[in-house]
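All protein chains but one are shown at their positions in the complex.
On to chain A.
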Amino acid sequence: MIKAILIFNNHGKPRLIRFYQYFAEDMQQQIIRETFHLVSKRDDNVCNFLEGGSLIGGSDYKLIYRHYATLYFVFCVDSSESELGILDLIQVFVETLDKCFENVCELDLIFHMDKVHYILQEVVMGGMVLETNMNEITTQVDVQNRMEKSEGGLSAAPARAVSAVKNMNLPEIPRNINIGDINIKVPSLSPF
């Protein structure tokens, strides 16, 4: 079972947190800090698995992570999951994000936290894997988008506002970095 999914950036700022087992709010934040501490000090070409920190359950759990450009994607899983399988799952999730956001970048995760949650929900549910086929996942997301469009009367104005805001935060032209198969834009972000 997947106990938690954490996405944070190179500075440890959480971008998405999803716990499938209850932890009090402050404990969640502590776990993020602990996990960031464990993961961030590792070189990029060491292995992608390590024992869980003491807060999340110690050696009974593994942290399986991938580092894409500015973001860490960390899954905390128990021994019933295949390590390489989870690694692939992270890739599927990221590729799906990339597809849905058309070259996903950290800003997309910040400004569309809700959407990222919805996409994740199509992949993982209650700590178990729901679907691994990217086309199925994107089809579901598409259905949601269409429903949203059909409801949204107010959509046009905010759309411009959002893109304006987003561009405002991009003092430089984003450079594309090719990691594996995905292109993730890495805008220089003002950390907050």
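Heads up, the rule we're going with is that contacts are C-beta pairs under 8 Å (C-beta built on N, C-alpha and C of every residue); 3 or more make two chains touch, one makes a residue touch a chain; residues count from 1.
We take it that contacts and distances are computed from a predicted model.
Colleague: The complex has one chain missing from view, so what does its UniProt entry call it, picking from "General transcription and DNA repair factor IIH helicase subunit XPD", "Auxin-responsive protein", "Guanine nucleotide-binding protein G(I)/G(S)/G(T) subunit beta-3" or "AP-2 complex subunit alpha"?
Modeller: "AP-2 complex subunit alpha"
Colleague: If the hidden chain were put back, which residues of chain A would touch it?
Modeller: 14-18, 20, 22-27, 29, 32, 42-43, 45-51, 54, 58-60, 80, 82-85, 87-89, 91-92, 99-102, 108, 110-115, 117-119, 121, 125-136, 138-145, 147-149, 151-152, 154-163, 165-166, 168-169, 180-181, 190, 192
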